[in-house]
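Below: one structure, written as structure tokens.
A single protein chain has been omitted from the complex, and every remaining protein chain is retained in its original position.
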Amino acid sequence: MRARLLLSAMFGALLASAAMTAANAAARWDGADDLPTNPLACGAGGAAAPVAAKPYNGGRAINPPDKAGKEITIVDVPKLIGIGYFNATTKGQQEAAKELGNVKVTTDGPTEAKIDEQIKFIDNYITRGVDGILFAANDPVAIAPVLKKALSKGIHVVGYDADAEPDAREWFVNQTEFNGFAKAMIDSMHKEIGDDGAFAIVTSTFTTPNQARWIAEMQAYAEKCYPKMKWLETVEAQEDNNLSFNQATTLINKYGDKLKGIFGMTSVATPAAAEAVTKAGLCGKVAVVGGATPNAMKPYVHSGCVKSFVLWNPIDLGYAAVYVMRAVVDGKLKPGDTSVDAGRLGKLNVINGSQILLGPAFVFTKDNVDKFDF
Amino acid sequence: MTAAAITTAASARGAAFRRLIGQEALLAVAIIVLAIVVGFINPRFLATRNLSDILLGNAYIAIAAVGMSMVIISGNIDISVGALIGVLATVSGSLAVAGVPVIVAWLAALVIGVAVMAAQGAVIAYLRIPSIVVTLGMLSILKGGLISVTGGRWITDLPQNFHLADLSVFGAPMPVIIMVLATVLAALWMRHSPRGRAIYATGGNPEAARLCGVNPRRTVLMVFALHGFFAGLASLVYATQLRVIQSNTPQGLELTIITAAVVGGVSILGGVGTVVGSTLAAILIAEITSALVFINVSPYWTDALRGALILATVIADILRRQRRAAQGWKR
Partner (left out) sequence: MSVSVETRVFRAPPWLKRHETVLAIILIIALVGLGLMNDRFLTLDNLLDQGRFITETGLIALPMTFIIITGGIDLSVGAIVGLCAIILGHSWKTFGFPLPLAIAFALFVGALAGFVNGFVITRVKVPPLIMTIATLALYRGLAEGVSQAHSVRGYPEWFYFLGQGSVFGVPAQLLLLIVLIVIAGVVLDRTTFGRTLYAIGANETAARFSALPVDRVKLIVYTLSGLASGLAAWVLVSRVTTTRMDMGTGYELDVIAAVVLGGASIFGGSGTIWGTVIGLAMIQLLKNGLALTGVKGDATIVVIGVALILSVLVASSLERRQD
């Protein structure tokens, strides 16, 4: 009977896949892009390693019109619009624009995190003729050609949150270094689950550049400093709340007592993982650590389910990006400079040649989470 | 003559139903066999907690698939349902946060769901624009509209009693109750009530249906309105499960729902299929997703395997029907 055919096919597929898993044993934690990792020193206060000054490696706008001191119109094209994180960066940008008084900034972008759509948006704004473009890239390489086109037309290009290839933009405002974020995450988890706790990771997709780099750095740092902590597996959950919840629940059910902690790598995955732990009645027994926005995490922090989560202030990030753009247009930030003035944030340092560092990762806890609203 | 036609039609439908019991049985068997096989590899899969989590976490897909099955059986399709569920969840949540009594917030989701879908149904039935065009357009309108209005701001601070999905009746969780009730009631209605059977007639052969006294246009309108109701129910379960509502369009949801309906034996040619099949299929797909994690399939291959299994199920279904049809011919 054909049903038997179907069933044997299914069975066969399952066996084949079980066999495929043996090959998975070598286990990278995810699909990163084989870039070198640079784990920080172990232990508390293992501050950022002294960074050797690198030569400027950004691109240059070609013959930009001189608008020093004059009003400029810039556009912000984030990965996608319609999520809280980029609402916050927009808020910061608007704040900076108001303070500066001579900057007009609009946020526009695709409704899904697709690089192809983002390229079209940027291209349209090049045609419209803006003075500057802020971006958070869905893919660092794919976005390069259109950004270079912008530079060749004399449009200034500054990135934030997710970088492009260095020569496709002039500067990149880095919210926090990948290895710093990774250290904060692993340290927070280690604090809760101890030296030989086992944990799993819920991420969006393996090809989201930032997530992939963080996980790679987390692996390097954990292997260096807490070699007995055990990584169980990493699962994908797109950017969907319910899917992340289901995946986290599956992990909890699969590993039972063995699972001591869950990392959420996106602002969607972390609250969903916290919810899964709450629903399973395992608050306090399974730690949840991740990157997340405060509003989504407040219920779990207040209930004690989540002790800490890591992020930076995206409002500050957007704010800094606009100040950097203004400085570039005014000629106050030039290749070779080592710091830039960013309004209420003070002086921000230049690292890695053409990156401007916002600061260390910020750890939210019960004591400070209520102060924020994003 | 009409009575004879209806009787023949009825017995033909009876035969069709008998054929279809095959697909439901096939799915039920697949669900059980899969559970046993995976349980053998990793016994934790069979824990009550896990099995119920699979059901709870995916009930909303099965509920939406009930409405979708009706749409497909009537010979149409709807690709806007995912966006609509996102919108309804946001509306319901926003109302609750604004202080509106939760019953009203829940009802709002149902009412708006029916209204939006009925509007589409009217355009499809009376203005005779193909359903794929109308729902494709509506998908864009809903998606863009949702972002324009909410700006993607997540809805937090939901009142405690909003969480419908947390309630339970006699120990059975609400999502499962809604799923079972929706499936059973819809199945019975479609099988035994003239209006329900009219859906099959409309999808199978609208002209013949009209000759039998069925109004295809009104049937399509009714089908879409019902679909909106089930989408509303699904959105309630979807929205009330977690403490935050994402207020965006759940990605790929319509495809999952359509896949559940299709794997459940609903034929896109219209006129064939049952909602019991689509519910079982939704459960099976959810089970496969979980199973692939339990048996340690390399995460890079999970999607491919799920796709392969869906394909195998679909092919097996078609082959099975052809065998039955061939047997029918011989008689």
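Which chain is which? They are A and B, in the order written, and residues in each are numbered from 1.
Everything below uses one rule, namely that contacts are C-beta pairs under 8 Å (C-beta built on N, C-alpha and C of every residue); 3 or more make two chains touch, one makes a residue touch a chain.
Bear in mind that the values here come from a model prediction, so they are computed numbers and not experimental data.
S.K.: Could you tell which one of B:I31, B:A208 or B:V314 touches the chain left off the display?
M.R.: The missing chain is touched by B:V314.
S.K.: Could I get the residues of subunit B that touch the absent chain, sorted low to high?
M.R.: So the residues of subunit B touching the unseen chain are 77, 79, 123, 127-130, 132-134, 136-141, 143-145, 147-148, 255, 258-259, 262, 267-269, 298, 300-308, 310-311, 314-315, 318-319, 322.
S.K.: Tell me which stretches of subunit A touch the chain missing from the display.
M.R.: 30-31, 33-34, 81-82, 106, 108-112, 114-116, 119-121, 123-125, 127-129, 139, 141-145, 205-207, 212
Keep in mind that, in the parts below, only the chains that are shown with their structure count from here on.
S.K.: Report the inter-centroid distance (CA atoms only) between subunit A and subunit B in whole Å.
M.R.: 35
S.K.: Considering the complex alone, what residue numbers of subunit B touch subunit A?
M.R.: Listed in rising order, the residues of subunit B that touch subunit A are 26, 29-30, 33-34, 37-38, 41-42, 44-45, 47, 49-50, 53, 57-58, 60, 143-144, 146-147, 150-154, 156, 238, 241-246, 248-252, 286, 289-301, 305, 308-309, 312-313, 315-316, 319-320, 323.
S.K.: List the residues on subunit A that touch subunit B in their complex, please.
M.R.: Where subunit A meets subunit B, its residues are 1-3, 5-7, 9-11, 13-14, 17-18, 20-21, 23-24, 31, 81-84, 86-87, 111-112, 206, 233-236, 238-242, 245-247, 249-251, 253-256, 268, 271-272, 275, 280, 293, 295-296, 298-300.
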